[in-house]
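One chain of protein is taken out of this complex; the other chains stay put.
Just so it is clear, A and B label the chains in written order, and each chain counts residues from 1 on its own.
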Amino acid sequence: MKFYQKEVTLPRFERGYHLITHLIENIVPEIENITIGQFQAFIKHTSASLTINENADPTVRMDFETHINKMIPENMPYFKHDYEGSDDMPAHIKSSMLGCQVTIPITNGTLNLGTWQGIYLGEHRNYGGNRKVIITVFGV
Amino acid sequence: MKFYQKEVTLPRFERGYHLITHLIENIVPEIENITIGQFQAFIKHTSASLTINENADPTVRMDFETHINKMIPENMPYFKHDYEGSDDMPAHIKSSMLGCQVTIPITNGTLNLGTWQGIYLGEHRNYGGNRKVIITVFGV
Partner (left out) sequence: MKFYQKEVTLPRFERGYHLITHLIENIVPEIENITIGQFQAFIKHTSASLTINENADPTVRMDFETHINKMIPENMPYFKHDYEGSDDMPAHIKSSMLGCQVTIPITNGTLNLGTWQGIYLGEHRNYGGNRKVIITVFGV
């Protein structure tokens, strides 16, 4: 049984959805020696998210931003938690709707994603800053 | 420590929500020998989803389809990613909102689900085809 863990600080991303597979899949190079296992990425924030979606067409990520802003809009008159700005409370709800972690099977030393799957960072604040992600890898 | 993994191809399902617990819970028969562990089902697609919900009344699954179509409708004028059809972009958003994986505790050789819990496949395309799911089981 092998178990590895590493914390990575992502570069700053603007508000929206960003493909970050290439930034985190090789953080733990020992993944190469795992025949069967799991890879988890966990973001240590409550106004950003991690999810898996289409890895090819940038318009998918644009449409995510546009539509999810309609589902969870800013400036709702009933929002009480607004002192960090109008993007604050919607960012929290988006984070829980999309989730703060992804767990992906490892098969023969690599992430066993589908052809069209990639890992998205959802940056839900206008100025979110650097986000910290913990990568945990284990298996046999 | 035991670690198993198997890929399964599901039969085609029509658009909507489908109870698939019986199709995947016994894919790895060695689960019987695990006293404490975890079971993960991971779908390798970005326009379908896996989630856990009510396993008895088919109207729950119908209401899922009806209401989630309202939350994430087709033909929004702002959608840019539309060349695979009007069901394409909503399918991607539904997949990330519901998630592409479920992780369930194993206790004494079986999935430790609540009485009313079952595993749903969300098929979000009109013609989604056969979906591939990776089952990963581990424990002691």
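Operating definition for what follows: a contact is a pair of C-beta atoms (placed from the backbone, for glycine too) under 8 Å apart; a residue touches a chain by one contact, two chains touch by 3 or more.
Everything quoted here is computed from the prediction, not taken from an experiment.
Among B:27, B:43, B:104 or B:134, only B:104 touches the chain left out of the display. Interface note for the absent chain: among B:4, B:42 or B:64, the touching residue is B:64. The omitted chain makes contact with subunit B at the following residues, 1, 36-38, 51-54, 57, 59-60, 62-64, 66-68, 70-71, 97-99, 102-105, 107, 112-117, 120, 139-140. Within the entire complex, the positions of subunit A that touch the omitted partner chain are 1, 3-5, 40, 42-46, 71-72, 76, 78-81, 89, 92-93, 95-97, 99-101, 103, 132, 134, 136, 138.
Throughout what follows, only the chains that are shown with their structure count from here on.
Distance from the subunit A centre to the subunit B centre is 20 Å, each centre being the mean of its Cα atoms.
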